[in-house]
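Below are the structure tokens for one structure; questions will follow.
For this view, one protein chain was removed and the others were kept in their places.
Just so it is clear, A, B and C label the chains in written order, and each chain counts residues from 1 on its own.
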Amino acid sequence: MPGLGASFGRGGATNFLEDLSNADCIVIEGSNMAECHPVGFQWVMEAKARGAKIIHIDPRFTRTSAVADLHVPLRIGTDIAFLGGLIRYVLDNDLYFRDYVVAYTNAAALVGEDFVDVEDLDGLFSGYDAENRMYDEDSWAYEPANPPESSADDPAEAAEQEQLDDAPAVRESDQAQAAGSGGPPIPSKPKRDETLQHPRSVFQVLKRHFARYTPEMVSEVCGIEPAVFEQVAKWVTSNSGRERTTAWVYSVGWTQHSVGAQYIRTASILQTLLGNIGRPGGGILALRGHASIQGSTDVPTLFNLLPGYLPMPHAMQHSTLDEYCADAAGKAGFWGNKRDYMVSLLKAWFGDAAQPENDFGFDWLPKINGDHSSYRTIADMIEGKVSGYFLVGENPTVGHPNGRMNRFGLANLDWLVVRDLQMIESATFWKEGPELETGEMSPDTIGTEVFFMPAATHVEKDGTFTQTQRLLQWRHKAVEPPNDARSDLWFFFHLGRILRERLKDSTDPRDQALLRMTWDYPLHGETRDPDADAVLREINGTGPDGQPLSSYMQMKDDGSTSGGCWIYTGVYADGVNQAARRKPGSEQGTVASEWGWAWPLNRRMLYNRASADPDGKPWSERKKYVWWDEAAGEWTGVDVPDFEKNKRPDYVPPEGARAQDALAGDDPFVMQGDGKAWLYAPAGLVDGPLPTHYEPVESVVENAFYGTQASPTVERIDGPWNRENPSRSEVFPFQVTTYRLTEHHTAGAMSRTLPYLSELQPEFFVEVSPELAALRGLTHNDYATLVSARSAIEAKVLVTERVRPIKLRDGRVVHQIGMPYHWSYGGLSTGDSANDLLGIALDANTHIQEDKVSTADIVPGRRPRGPELLEFVEAYRRRAGVASGRVGVNGRDPVEASAGEGSTQ
Amino acid sequence: MTSISSASPGLAGNDPSNRLFGPLPDVSADAGYVEEHPARVGFFTDTSVCIGCKACEVACKEWNTLPMDDSHGVRDAMGMSGMSYDNTGMLGANSWRHVAFVEQTRTVDLPMPTFGRPGDDRQGSGPSPMTPGDGVSLADAQQSSVLNAEALSEFDPQTGQSGADKQIRWLMSSDVCKHCTHAGCLDVCPTGALFRTEFGTVVVQGDICNGCGYCVPACPYGVIDQRKDDGRVFKCTMCYDRLTDGLQPACATACPTQSIQFGDLDELQARADARLATLKGQGVETARLYGRDENDGVGGAGAFFLLLDEPEVYGLPPDPVVTTRDVPAMWKAAAQGAALIIGVAVSAVLGSRKR
Amino acid sequence: MTEGITTPGAGWRRADGPGERKPPKRYRKGGGRRGRSAEQAMVDDAEFTSYYGRPIIKPPVWKTPDVPLYLFLGGAAGSSAILAAVADLTDRPTLTRVGRLVAGGGSIASVGFLIHDLGRPERFLHMLRVIKLTSPLSVGTYILSPFSAAAGATAAVELLDWFPRLKRFGGVVSALFGGPMATYTAVLLANTAVPSWHAPYKQLPFVFAGSAMAAGGGLTMIFTPVDEAGPSRKMAIAGATIELAAMHKVENDHGIVSEPYHEGRAGTLMRAAKTCTAAGAGLTAVAGRTRIGAVASGVLLAAGSLLTRFGVFDAGMASARDPKYTVVPQRERMAAREAGQQVGQGEGRSVTR
Partner (left out) sequence: MTRVKTWLESWPVYRQLTGSDPLGRGTAARSKATEAVVSRTATADRVVKSVCPYCAVGCAQNVYVKDEQIVQIEGDPDSPINRGRLCPKGSASKQLVTSPSRTTTVKYRRPFGTEWEDLELDTAMEMIADRVLEARRKGWQDEDAGYRVNRTMGIASLGGATLDNEENYLMKKLYSALGAIQIENQARI
């Protein structure tokens, strides 16, 4: 979540669910919280019962809208325009929380002279490289307070890396996400103008940047009345400030856009201006959709990250540990200790084999040099570049956009291991995939060897999930898994054990990492299940005495400490599994610090130093949370202070201070290099220091702001299996959005297979307005076919007034189609797969796909069957001027003959 | 031994102790629990906070191990109903909780001088008593609508009419057996399979029911139904088994927003009255309690509701009356009819010439 | 518009969709589907709201023809038993014998139908667990059991010609239970939430009493020599008259709830029933003393009675399936109550209940 990471320093929700009940106004935008997080929604309802205003901003009228005070039906993909309008409203009417903004944000920082805003380049920032479709971020930098050399340990190395930062291979590799816990590194602290009047101060840059976002413009772009906008603005601003707070809630309604990270940035700017970050009832709450999706980025199985948001070493920049740590060495903020964290990680992985002499085994780590993300890998599979694939509790042929492309990828593997509870579609694609019917694949042509390895459920294994507010909760095993079912811990441990046995006599350097790594966990029971508790201890780390560390502050770079994920250090503090704590909530205050354990260091609300004024006193009695206790000489309050406990509010860093010592007593954003919340992000995002409204990649509307239609940095993966619908095409005239329903879970393996859930939403359907139904002759509860340049699918039609056409200022009407994506051919509740309709276009910051907006056509009746389906879709492509989508066997090379016929270009 | 005549309003015709109809202060005592018994328990379902998640439906089925609806696990038998997000359809033998989804729109032909919409009965008409006084002006409070305010959008895409104000709302309500004070199902059951528990609830005893089906049309709410493959009837038990273990019913336990509240009935009634007053104070004129009134046709319900529209909008009868209220009169008519037959037969015989 | 009402599960948009959008006539009650009673409505346009046209109450799960046949046979057997007993006392041996056989046969068959209708027939004896005066089926069990035992035994000994004294005793016992046997079934139907059964609860026992006599008279007439069948004819004519008169009230006195008796299959059945009953009664009066006339009119009377049972059964089922018949009368009742409360506080309760 670079959106939050670049703004505040950590890529996690700033507040926690229960804290929503302290809000005076809650804006739910880009989230259908009542449907997707019903139990978390109780805290919204609690706030409502206490008199808070609930605003739901969403293209669709959902179950969340039904209980909100106000529903704002903006056009899909226009959130930046709406939020930008609010920012302008706040700035123009002097409604920002001035004391907060001056003290805790980079509003006073000066931006370098080279920076040119989108205003002057018709939608592009300075530094755009049109050939590679990338930015060089150098011109976005602050005007430094001191020359940069003075604060880096290794100026030459840092400068060299700075240059390499611009290489496409480095940019593609998604270093930005390393801002997950620690803001992006900046060369030095900026020059400041505390009056905010300097024309190059961030504050003035911001004002100019958002000057265009007038209520009229918002109204036109979002398709809502100015009065609606004004109502939201009034509620939000009158419920922010010293006495009151507004909370913002989002989920994948924001992230799954080509400019998703910038959506979050826009909200971050607004919430920062309003002084709502780090304060009770405020914040930005990111709602995650899976039990441990936060955990899966904290302890990542992601190509670009090591545990704790340490970046994966890059071939061009990080050939040694010193190089790896060069950018952080000497920096202010907690990233200044990067070397401590990395060495501890290497000690955790390689144990005694990691020694100072061998760079603690740094060289054993594989290096990345480009985009190795999931979709790129699928394209590589189709080209036959990947031999084997593990799917561990994931069903990409249903849950990922462009199911057909995903199936082609799987069909070109040598082998595939699927670990799941049910026989999912990604395991049966060779047998039942829709491409069998169209003739594009057949078992005779698919050489993929498939192993289905049954998995254990959540009650059949010990372990921790990290939920949406960074809280780790331990699950105790209740029963043994049946038959061959095993935990994933079992599978990977024993796979590693077997591999190590096979190679135990190898002297090949490439095998040394495997052989030297620590791999000796206690085993339990007949199945010899590894001890998850021991793994958690390793993640927590140990000190020189072999005892668990209680804080990452104890980590050293001399090899005397270990720790598998530095941000999780403390989860085993005092030798106790803190994640397993279950002191009843009724016996604790609202913060309930003794239930589970939250990173970092059990702090439930991040940046909570900001709940007090620069002098350390609460901004107001009503919103007091953490404050400075002068008598005790420490920070105190209802939560663990997200600040050094004894650092005085009036502390000023001495010259030459580094890491946390370089942050002042009124720098609440402790992971940022300057200790401030970033209204302007001089680094950390690849698509601009400020959010800008672009239309989605597939849009039926022209960008009213600038000549640049869509984000200039969108990442595309081109091939006959991933054609893009042209913008503003008459052939694909309707906007489509995908989403979940309460009754189902993601790709459906955990819900379509269960009778009680299946019967509640038994069929795939799409939601359309009565107007669109009339326009296209669609019949309620009958079939319709949706077509894109990728494929055509059929669905039952639910005609509902909850979906509304948007009328633009020029009289054009934008029709929107809603499409839940849970279905496929397997399970009890079945239907075509919504994701087969979607293409893959990615946010360059995150490589997350734009699921939430695409275009399509819709016609009454069922779709053609068999090969006719291919011809049907191909005809659409021809009409839209899109290149042919015909493919050869298993999706490989396009068939030359029909390409000639199909592609006129 | 109690004499039958005094204890049997069914035949006696008069009902001085309200055993067939009207308020009954202690339903359990009426059913023989004369010694100490638990307080009468019930459900208060506040539909104004229902988010339609259907957790109640699933938690109920899970606890009571009910079969899937209709299809018995055959996937082809499942289908979308087209009734908004309601694919359960109605209460039945396999669905003891049913969440209704009602989508409503209406057009208000009024100009928009303010954000408030005059004439809208869902419009807030004053500062909410819950609203803290600081920082919110009276005008702001007046601008708040209590339910959603889709209405703020002036443009009606249908007519293109400006000034026409289309409002939408989506009502959701979890229906359940009402556990009536005077329960038709219980009273017509000829086997004693249906009985009243010590908690004042009405429960079917599966070891007794012989599937006569009489309770099915006797329920004025259409709650109880027969399971076709089993032959017996089933309905909500208010988790009688859980109650005996001191637990709440499964649905109330699960309900994320406390739309379903379980507890002692008198306590729930007080809570509901307060909630209604709050909503009325916020200008929700259409809010009303349903099944709360002990003077209604079933003597008040053990499971009652706060609704935001007329009961029939949710599929509930507006003024249900327990059928057995009239059973004395029916027996009287039947006796007269029987006497008439004897009279006619006797006179026919006597009046006929013998051969 | 009515399509939506009668097709459960159809889209509400059909009834209220874009094509039919017009300004609401009066305050719209909101969602669900608003309907109007059918063309031939006997009451003024009844606007009402429902939940997607779904029924509010559950239609009875009773099977047809089992239950209508049970009603018919119970009635015919009950009146025949009485007729037989009185005939026996006045020494009409053939009529006695025929009456006892009809009563016995009818009662045994009706027990069969009743048990067959149970979801768990093997648990029939659970009916004897309790005695519930509030349950017509419980009371009915304690009527049907002695009645069918007595009538069945009487018919059996009649056929075998054993124990004449016992026969008379059995005949008297069955006659005692014969009346209740014929009319309790009316309470069985009326004591439900089914609108078109419950509303006429005061008339239905008389319909069933009349119908029972018409059937009993008719059936015994067929098998009894005309000379001896005078009582049968008289009872049949009287029964038919009572049935028609009572049925007329059922069909006309209950506002919208009377409607199902005129419409659809129930309407057809009721019209056929009245025709048969009236024709049977007329023919009895005119030609009942001839053998052919007796048989023809007896068959007509029995058919009329049978059709009445099917018609009443069907009308009830139809009224249960359409929410209109549940909502509209209740709304009218509420309106009346409100009006009553405005007139005088004291009347409120009696007016509405």
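Methods note: a residue touches a chain if its C-beta (ideal position, glycine included) is under 8 Å from a C-beta of that chain, and two chains touch if they have at least 3 such contacts.
The model shown is predicted, which means the values in this text are computed figures rather than measured ones.
Shown chains touched by the missing chain in the whole complex: A, B, C.
From the options B:40, B:178 or B:242, the residue with contact to the chain not on display is B:242.
Among A:755, A:770, A:820 or A:891, only A:755 touches the chain left out of the display. Across A:468, A:735, A:855 or A:884, the residue that sits in touch with the chain not pictured is A:468.
Within the whole complex, the absent chain has one touching residue among A:112, A:226 or A:289, and that is A:289. When the full complex is taken into account, the listed residue touching the unshown chain is B:187, out of B:86, B:103, B:187 or B:309. Interface residues of chain C with the unshown chain, by the touch rule above, are 128-134. Taking the whole complex into account, chain B touches the unshown chain at residues 1-2, 4, 7-8, 10, 19, 28, 30-34, 53-55, 57-59, 62-63, 186-187, 192-198, 203, 205-208, 240-242, 244-245, 247, 250, 253-256.
Going forward, only the chains that are shown with their structure count from here on.
Separating the CA-averaged centres of chain B and chain C is a span of 29 Å. Centroids built from CA atoms put chain C at 69 Å from chain A. Mean C-alpha positions place chain A and chain B at a centre distance of 44 Å. Counting only residues that touch two or more partner chains, chain C has 10-11, 18.
Looking at chain A, one finds that residues 770-771, 780-781 touch two or more other chains. Against chain B, the residues of chain C that register as touching in their complex are 8-12, 18, 21, 24, 28-32, 48-52, 54-62, 78-79, 82-83, 86-87, 89-92, 117-121, 123-124, 126-127, 129-130, 132-141, 175, 178-180, 182-184, 186-188, 190-194, 198, 201-206, 208-209, 212-213, 217, 227-228, 230-235, 238-239, 242, 320, 323, 326-327, 330-331, 333-334, 352-353.
Touching chain C in their complex are the following residues of chain B: 4, 8-11, 20-21, 81-83, 89-90, 92, 100, 102-104, 106, 158, 171, 184, 187-193, 208-214, 216-226, 230-233, 297, 309-310, 312-321, 323-327, 329-331, 333-342, 344-355.
Chain A makes touch with chain B in their complex at residues 24, 34-35, 38-39, 41-42, 45, 49-51, 53, 56, 61, 63-73, 224-225, 227-228, 231, 234-235, 238-239, 241, 243-244, 622, 741-743, 755-763, 765, 769-771, 780-781, 796, 798, 800-802, 804-807, 813, 827-830.
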